[in-house]
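Only one protein chain is missing; all other protein chains are in place.
And now, chain A:
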């Protein structure tokens, strides 16, 4: 008798579980951005999608919501090149590609490849390099497709826990994978980012195909944080999660507030000389006696998966 009941309960649960998985609603990402340029002045002068040498974009298309961040590699400044030009143009090109529908939602690496090709079609002789992280939400399939080249990245938070994250791609300490256009004679040059490490050239070519890609299902209420290393190097996961706990709904205003709070905290911590930042921790683990935050451009894109409303 009892076993029949429990069997019945199991079946009922399975059926209901099966039914609730077929959710035919379209999803969308409600996204807010916030950031700080390392050099205060630059952060103010540039448009809202550029923070120092970082750049980002948020774009909508019929079939997908797409976001991206790019961290311009600072070492180019030593060669007279403005690092924000490359990252900014790359992100603007990705945005244009998405808006014009010249992409496939399940192929975010394709977005990078095509954008990079378009940069080479520009009459202006662009120089520079940057990391790139692209996140695509396929509205209908509820899948998140990502591509990450370098040390920017994303986190997916569900129920207060990190359920997905991107991997960093580094050649050497503080020398991330990067898309680049080098001056003639220096093809394949890869430069390191911050003034802490010497900016010497090494021969590694990072094509867009070198990007890591991943794909997974998302649920309503999932939080996606896409950011440049200025955030992750200064704020460990538990601090980020603490801030995200305060997010009560999926209104744009709440998300904007949370994004700002995260970016501001990271910005403050970056200039704290005594704080054991994740960056400092990693440096120590690699034999460098370092303490404090890492002053850097910070870009934070905070998104929540919500129902699609036109």
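Methods note: contacts are C-beta pairs under 8 Å (C-beta built on N, C-alpha and C of every residue); 3 or more make two chains touch, one makes a residue touch a chain; residues count from 1.
Note that in this section contacts and distances are computed from a predicted model.
K.L.:
Identify the UniProt protein name of the omitted chain, choosing among "Prefoldin subunit 4", "Response regulatory domain-containing protein", "Transmembrane channel-like protein" or "F-box and leucine-rich repeat protein 4".
P.N.:
"F-box and leucine-rich repeat protein 4"
K.L.:
May I ask which residue of A:121, A:286 or A:309 touches the chain that does not appear here?
P.N.:
Selected residue, touching the omitted chain: A:121.
K.L.:
Among A:60, A:102 or A:291, which one touches the chain that has been omitted from the display?
P.N.:
Going through A:60, A:102 or A:291 one by one, A:102 is the residue touching the chain not shown.
K.L.:
Against the chain that's been left off, what residues of chain A make contact? List them.
P.N.:
96-97, 100, 102, 117-118, 120-125, 127, 183-185
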